[in-house]
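Report on the structure given below.
Apart from one protein chain that is not included, each protein chain of the complex appears where it belongs.
Moving on to subunit A:
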Amino acid sequence: MQKDFVLEWRQKYAFNGMLLYVGSTVFICYLSFSLRFGALEVPVWNALYWIILLFTAVNAIAKGFAQESRGRLLYYYSVVSPQGVIVAKMLYNAALMLVLAVLCFGFYAVVIGNPVQDVPMFLLTILLGALGFAASLTMISGIAAKTANTGTLMAVLSFPVMVPMLLMLMKMSKNAIDGLDRSLSLDEGLVLLAINMIVVTVSYILFPYLWRS
């Protein structure tokens, strides 16, 4: 499992590419908005942040399976169990998403401005979001990688599945931005955790079937 992690880590160019992707997206948003108004309204700021992160996640994680060469997949297949592969991929993707999300937040705050009042809470939301995105997108990317037009299917399959998660995340981060009492976000946090658990469990059970083909 650790080896998988190391192997992924070697493909640094992909990671740098994603960093540049996040940076340029944020900058485009900055240019296209700030030309008209000075500062963004809080709901717009929040929505924009999660939408940037959603697209980044889809792009970053879609590569997870599509990039693997046939030979290496065959090698994994003979060496490790499918459960090991899916868990390793999920952990790697979660770490990747976490780094990307935090960097995106940092860059976003510098360029567009930072209205967040309760930063630790916001970071917790980001953590939950990164875990959730990684968990659901890893499985979807495994499915989409089997098809001919991976890019389109990745978006089509993942967006509806991620909407509930995204709604919860936006509500929770909105609470954090407004600096509301933390107990108000407890419900959303628990639901997010529950969704993550469901997704991880289902992926863990289903992945061996996907792996066989």
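By our rule, contacts are C-beta pairs under 8 Å (C-beta built on N, C-alpha and C of every residue); 3 or more make two chains touch, one makes a residue touch a chain; residues count from 1.
Basically, contacts and distances are computed from a predicted model.
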### Task
Assuming one chain is omitted from the figure, identify its UniProt name from "Tetrathionate reductase family octaheme c-type cytochrome", "Heme exporter protein C", "UDP-N-acetylmuramoyl-tripeptide--D-alanyl-D-alanine ligase" or "Aspartate carbamoyltransferase".
"Heme exporter protein C"
### Task
Among A:V79, A:V110, A:L184 or A:I198, choose the residue that contacts the chain missing from this document, as touch is defined above.
A:I198
### Query
Of the residues in subunit A, which ones touch the absent chain?
136, 139-140, 143, 146-149, 153, 156-157, 159-161, 163-164, 167-168, 187-188, 191, 194-195, 198-199, 202-203, 206, 209-210, 212-213
